[in-house]
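One chain of protein is taken out of this complex; the other chains stay put.
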Amino acid sequence: MELFKYGIKQAREFIQANNEHFLALQRALVERAGTVDKKVNAYVSFSSSKLPTSLNQLSGGPLHGVPVSLKDNMCTDGWETTCASNILQGFIPPYDATVISKLKDAGAYIFAKCDMDEFAFGSSCETSCYNGRNNRKKKANASATRNPWNVDYIPGGSSGGSAACVAADEAVCSLGSDTGGSIRQPAALCGVVGLKPTYGRVSRYGLVAFGSSLDQIGPFTKTVYDNALLLQVIAGHDPKDSTSAHEPVDDYLATINKGVKDLRIGIPKEYFRFKIREDMPEKELMGNEGLDYDVELRIREAIKVYQNLGAKIVDISLPHTKYAVAVYYIIGTAEASSNLARFDGVQYGLRVYADNLREMYFKTRDEGFGDEAKRRILLGTFVLSSGYYDAYYKKAQKVRTLIKQDFDNAFQQCDVILTPTSPTPAFKIGEKLDDPISMYLSDIFTISANLAGIPALSVPCGFSKNGLPIGMQLMGKYFSEATLFQAAHTFESATDHHTKRPAL
Amino acid sequence: MSTGKYEAVIGLEVHVQLNTQSKIFCSCRNRFGDRPNANTCPVCLGLPGSLPVLNRKVLESAIKVGLALNCHVAERMKFDRKNYFYPDLPKAYQISQFDMPVSAKGYVDIMVNGEPKKIGITRAHVEEDAGKLLHEGIKDGSNVDYNRTGTPLIEIVSEPDMRMPEEAYEYLTALKAILQYLEVSDCNMEEGSLRCDANVSIRPRGQKEFGVKAEIKNLNSFKAVARAIQYEIDRQTDSIEEGDTVVQETRLWNDAKGVTTSMRSKEEAHDYRYFPEPDLVPFVISREIVSKIKATMPELPRERQQRFVDTYGITVLDAAVLTQEKRLADFYEETVACGSDPKAASNWIANELLGQMKQRDLTIATLTITPKAMANLIQIINKGLISGKIGKDVLGEMFSTDKLPEEIVKAKGLLQISDEGAIARVIDEVIAAHQKSVDDYRAGKKNALGFLVGQVMQKTKGKANPALVNKILTTKLEA
Partner (left out) sequence: MKFDIEALAQLARIELGHKEKERLSGDLVNILKYVEQIDELKTDAIEPTSHVLAIENVFREDEIREDSVSARKVLDVLPDSSKDGSFFRVPKVIEGIE
């Protein structure tokens, strides 16, 4: 196997404190990126001069010598962090995010930083400022990340670069962030494994905030096993993040091979278009029109796989699912409008010069933010504004309670919930860019987990007719990442979807 | 000011900086006067990705303040974001408390012209301070220093219970005393550790509804607060009497000119879009914690005043003066502990010492005289070693030396003359030199005695024991 194809497990076994091997792997990845990133555009900041030249420069640890690529919204000391926004061009954080410190303590190093939707606002990577049409300096030929399986298609988003670089074998693994599906949706669309951990499981310190009550950092990997390995390193309580959980971190690999015979897998009818079982009464037909036929087929096959593996399949209901997107766009944009207010040209990033302060604010924020960022800032400003707060923000918080309760109830009957990750495979570049709501609906299956704060993982489960990857989502109870890994690993071991790689 | 036709309605918003070691949400040093931006980190600079974590001491101090202001301390509190743009606010929102403050519904006791009054406290909440914008001497711009950003603040909002500028002054004095006794703040208005805005409106006497209020800012001393309120009452009264209306606005006090002026900025209607701070968790304040803090509360000014009256037998007025500042009250008690008579100490400190300090522009914080020296002074006066008049001069000397009064007196030869023979000899000289006054006295003009005593005191440079002079002189004149 070529070195660049290595996942974390193989990379660890290969390096084994051998500096030659360490450098060989690094070289293979640099070369690979040099060949394929011209097409994929996953990386926004990549410089071989920043890479360690010897294993001795790294701490020892479980990831000794393993390169990790990062979504460009995690602060890296001395390394530009832009959130793929014009407004943060030139921002060099003076500190490392907690996940970065944890990676470094574990012996890993930062390989490159990945493209994303601007401030994680999007599901296709097309709102990135590195997309020519959005670039302030009008680099018209620049392109945002493309899907490695077919470069006419989007990679998903917002962590599109993080998903694509792993799928394209120009990274061993990567980290992304997930506010409404931003890890799971691109993982599904690029055919890799992506996890959004339980809210509070991974520290948010140093993650440039989008929706503070929804954001979580999580791993992208080539296998479920690797995902468990990487989460093990970045999970845990952080005194710098008040919302970080004190819950002890499980040993994820200890239970990964336990199989699914003891597991009850819940299938929520609201996530499907057709009856889940033939003997269901006609009125149970969900008619989820947005669900692609290929996707539904692959998910049904996956359910069969689980059945054959001995899992118990249960019908469940998450009755408030259809409100999730609405609730998310109120809460997420409200928090974002406040989180993004600091980008005003005073301390860092873009400043458009003006005679007076007020004008500087208006001009900087006009030139610095792209369309989707403006849309969300304005929407968030509106739902918090005086006279509308109760009808929108507060109401949404109440519906959030109902969505959370749906899961509490469902998990009385099952251990894991299985759904499609995304209603469709990757769509074509430009297809949904001017239709915000249709774009928002690509997160319809992933958003609920963020609103409830539960962990959710996307794992490859096949391909569409035209050869694009499809992912299934497994959602679990709070802090049940070990169970998700167990369920996903069992599925992965019984199937070969994850072994397929795009031809680049 | 207008006749009794109108009455003023005054409410105060006081911001107090807490004197914790570190800032409210990060571990930066909380200190005034350092090099610009020296005490900053990603959190207080509001850098992307940084997150706040509450300083435990801040909540403890806030609970103390709530208890001292007779407030109800909340069972549950949370923080909210107050969103607005200004360069001194690096996150473009201030972490504050909106609908669940740490404490509410209390009061402060004050005395105005000898009358007791309660001023209601609406709420006291915790928030972060902003940075500092410097304009002076800078062309085409302003400089920003974020050292102050994240300094813990308690905002204390009073009910609109005050009717006169004097009440506002007394309220602030009482509030400052309480906060200093709690040792939670330096309450230094010059350094900005205590700041005050005043809401003032007027209404026809007897009317229940409030008038339109003006918010006055830029108040740099308690005196300025009282003056600005008085100015505002007069201005609003004139306005109404001339048939104009008062507009709701923010006005700035100009202390040099003694006027308030409208800010007249083209500010849009504020909409702070408060919402729960997602980066901080809610706080549950158990009743056990509250009792525990209550048990460690120091004696507050009112309690100490009463104790002074009861224990030392001094007047309420003196006790009030002595307890207004914690350090002064401490100074008094230490003086008594050093062996001074409590009543004499009260007289000397509340009147003479404070008077002389005022002349010298000193505060209790800058006073170098020790309680031991003060006690020594009172002792040598009471023993008759020096007269009270000489005592005042000796006190004057004490500001610039660390010698004890008895040493000063010896060195300067100020000891009182109580040797009857020596006094008699001076008296004989005076009688010989002022025969006319002696004749006057003997003819029944008794006030001639005063003149003769004066002559004796002059000749002894004030050192003769006045009681002995009186006694011997009278005996000689009536012989």
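Order as written gives the chain letters A and B; numbering starts at 1 within each chain.
Keep in mind that, in the parts below, a residue touches a chain if its C-beta (ideal position, glycine included) is under 8 Å from a C-beta of that chain, and two chains touch if they have at least 3 such contacts.
None of these values were measured; they are calculated from a predicted model.
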Of A:63, A:399, A:470 or A:487, the residue in touch with the unshown chain: A:399
Candidates A:242, A:321, A:458 or A:490 - the one touching the absent chain: A:242
Residue among A:377, A:433 or A:447 touching the omitted chain: A:377
Chain B, residues in touch with the chain not shown (by the definition above): 20-22, 27-29, 35-42, 45, 47, 53-59, 78, 84-87, 133-135, 138, 140-146, 217, 250, 252, 263, 265-268, 270-271, 273, 276, 278, 280-284
Contacts of chain A with the absent chain, listed as residue ranges: 90, 92, 94-95, 199-200, 213, 239, 242-243, 245-246, 320, 322-323, 325-327, 329-330, 337, 341, 344, 346-348, 351, 353-363, 365-366, 369, 371, 374-375, 377-379, 381-382, 385, 392, 394-402, 404, 436-437, 440, 451-453, 478
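Everything below uses one rule, namely that only the chains that are shown with their structure count from here on.
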Chain A and chain B: spacing of chain centres that average the CA atoms, whole Å: 58
Complex interface listing, chain B residues touching chain A: 42, 45-54, 81, 83, 85, 87, 90-93, 140, 142, 144, 271, 273-275, 278-281
Chain B-facing residues of chain A, complex: 74-75, 81, 83, 88, 91, 93-95, 97, 204-209, 211-213, 239-243, 334-335, 337-338, 341-344, 346-348, 355, 357, 361, 381, 384-386, 389, 393
